[in-house]
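First up is the structure itself, then whatever we jot down about it.
A protein chain is absent from this complex, but the other protein chains hold their places.
We just call them A and B in the order they show up, numbering each chain from 1.
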Amino acid sequence: MSGIERLGQRQARRRLWRRRGRELAKYLPLVPFLIFALFPLYFMLVTSLKSDAELYDLKAVPFLIQQGIDFGHYLYLLSTPFLTWMKNSLLVSSLSTAISVCIGILAAYSLARLRFPAANSFGTGIFITYLVPTSLLFLPLSRVIHGFGLSDSKWALVLTYPTFLVPFSTWLLMGYFRTVPKEVEECAMVDGCTRLQALIRIVLPMAIPGIVCAVLFSFTLSWNEFIYALTFTSSSEELTATVGITTELIRGDIYYWGSLMAGAMLGSIPIVLVYVFFMDYYVSGLTAGAVK
Amino acid sequence: MAVTEARARTLLGQRLGAAWQAVHAFFQREAVMGMTFVAPAFLILLVLVAYPFCMALYLSLTDAFVGRPGKFVGLRNFVALLQDSTFRQTLRNAFVFTGASVALKTVLGLMLALTLNQNLKCKRFFRGAVLLPWVIPSALGVLGWWWMFDSLYSVINWTLVHLGLVAPPGPNWLGRKDLAMIAVIMVNTWRGLPFFAISMLAGLVAIPQELYEAAATDGAGKLSKFWYITLPMLKPVLAIVVLFSTIFTMSNFEIVYVLTGGGPMNSTHLFATLTRQVGLESGYLGTGAAISLFLFPVLVFVVYFQLKLARRETL
Partner (left out) sequence: MDAQCTSKLTRRHFLAATAAGAAWAALGAPAVHAQERLITMLAWSNFAPHSDVVLDQLAQRFTKETKIAVRIDHMHHRQLIAKWAAEVESQAGHDIGVLRMHFPWLYANHLLDVSDIAEELEKKHGPWYDFAKEVALVDGVWRAVPYYYASFPCIYREDLFQQVEEPVPQTYDDLLRAGRKLKKLGHPAGFAMSQAAYDGISTLSTILWSFGSRPVAADGKTVTLNSPETVEALEWVKAFYNEAMTEEVLSWDDGSNNRFIASGRGSWIHNPISAYVVPKRKNMPIVEKLNFHVPPAGPRGERHTVTIPRSVGIWKWTKDPEAAREFVRYLFRDDVYSEYIMAGDNFNHPIFRDMENHEVWNIDPKYKVLKELGKISHIYGWPAPPTEKSQLVTNKFILPIMAAKAVTGTPIKEAIAWAEAEIKKIYAA
């Protein structure tokens, strides 16, 4: 091996290292963000799996489990109405999502495609209601709910969640309907289809990504909703997971951290599962609003 | 007998069919169809948004209390609120909380978006990971933070103390006015950052590469590319995300409700938590409605900007 060759090799190796370094530098800035995003979740998981003895030991290392994994807190959840809350969440979220997306499809199609008086002001109106926060309305709305005879009932949530889901899905779907070329639809109508049929057979299939997106987001928003659920329901058997976990697992001044964290983990799992499977829709949905 | 009955039935069928055709034709008209399709949405928003909103307006002008009919008191609730130190504190908190959170989310979100926009391996994994805090129920995520800020068992303080950065027992996160505010801002940032980052990432992806290439041939550096291309191109996305976030941050409820209850010394109360404390837990419906209505001017302001922006975009 000649000296020149060796020199060349060394240079190549150095170049390789430099490239690796540069490569690493791309990932380095991600580290603090990843820690910030994931550590609280990791810590919740660890806390939920610790025995009480270790959890309340001042000398223990908080982010490690050293005295063995303990499923006691998860088992404890079974002695509470936890499963009822999960079922309620599932019921309320699915129903209000179904209702809202259906209503949203109709409204969005109409606003995106049909010409009728006051269409523009409808559009603006829906947009404005999307921006009316729930915390402005929960107080008077509790009286309206009461007027419907739905105080302390999960059906009150099925009724009220569409107030923020409909504007949202309408707004999202309008964008998607606009991307379906008008000509395709007109063609179908020339062939003898009514508008409704054209909508169902032609436009909807083409807007499926948008609809999936609206369903996902509506489901997530209803599953995560807190203030309406906290205000309109109070009996244990009517509560949703978010409210049940944050209020009923806190028994006055008794120790609860382990089970609270266990509840928070399990209460998040359905949404995380949905999210893992449909992540691309999430991202496109999130960005649709911002880019369009 | 049987024959006439059958004929009558077909006749009826035909009549019904004709009526149906007429109805059908009516609904086929674009205007009618348009209005029909919008009607359900309109109805829901009328009964469950517009009506309660008017009711909030009315309640705020009365001294209504749970179980008792209210009397009309004019603007007394609003005047009393403006003279109330707790409310004024809440007003200040809301602006500090919103301003700081949105600013943090914007800056960090942009940094994260730029990082994610590189040519990375496992792109999906990284995006998925940073999105998680935004996906899980915020009320449940906050519980984790609550335990992380606990005065006795705080993992943050444990780490700081063991790294030798602070003397034990470490900062009293939820017990000091400034630290409690920092804590709630931190949690809000944790929760909202993914939304900013992913939206801006989409904005970044949408910037045509040719612009950068053209700039490169002109000899532009990284910084000037960022300043003269990235930022201006990102502006519309940025504006919308910021305005949205302003509303939802300003009206935030669960972070403060779970973490501090508005304390210490009312230093973290927001409109929503104060409304609940006064209006629901103490039964003063009139005052509670008045508190929540103070969100409205902010809302109007933001919506106005939003619409103005949207118009300019479409023109």
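Note that in this section a residue touches a chain if its C-beta (ideal position, glycine included) is under 8 Å from a C-beta of that chain, and two chains touch if they have at least 3 such contacts.
Computed from a prediction, not measured in an experiment: that's the story for all the values here.
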**Study point:** Touching partners, among the displayed chains, of the absent chain
**Key:** A, B
Review point. Looking at the whole complex, which of B:40, B:99, B:236 or B:264 touches the chain that is not displayed?
Key: B:264
Study note, to complete from the structure: Absent-chain interface residues of chain A come out as 52, 56, 58, 142-143, 146, 149, 151-152, 188, 191-194, 196-197, 201, 231, 234-236, 247-248, 250-256
Practice item. For chain B, enumerate the residues touching the unshown chain of the complex. Key: 17, 20-21, 24, 63, 65-68, 80, 83-86, 149-153, 169, 172-176, 180, 260-266, 277-278, 280-284
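The definition used in the following text is that only the chains that are shown with their structure count from here on.
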Study note, to complete from the structure: Whole-angstrom distance, CA centroid of chain A to CA centroid of chain B, is 13
Study note, to complete from the structure: Per the touch rule, the chain A residues reaching chain B in their complex are 26-27, 29-30, 33-34, 36-38, 40-41, 43-44, 47, 55-56, 58, 61-63, 103-104, 106-107, 109-111, 114-117, 119, 122, 124-129, 131-144, 159-160, 162-163, 166-167, 170, 194-196, 220, 223-224, 226-227, 231, 241-243, 245-246, 257, 260-261, 263-264, 267-268, 271-272, 275-276, 279, 282-283, 286-287, 289-291
**Study point:** In the complex with chain A, residue positions of chain B that touch it
**Key:** 24, 28, 30-38, 40-42, 44-45, 47-53, 55-56, 59, 108, 111-112, 115-116, 118-120, 124, 126-133, 135-141, 143-145, 147-148, 152-153, 155, 158, 190, 193-195, 198-203, 206, 237, 240-241, 244, 247-248, 250-254, 258, 271-272, 275-276, 279-280, 285, 288-289, 292-293, 295-296, 299, 302-303, 306-307
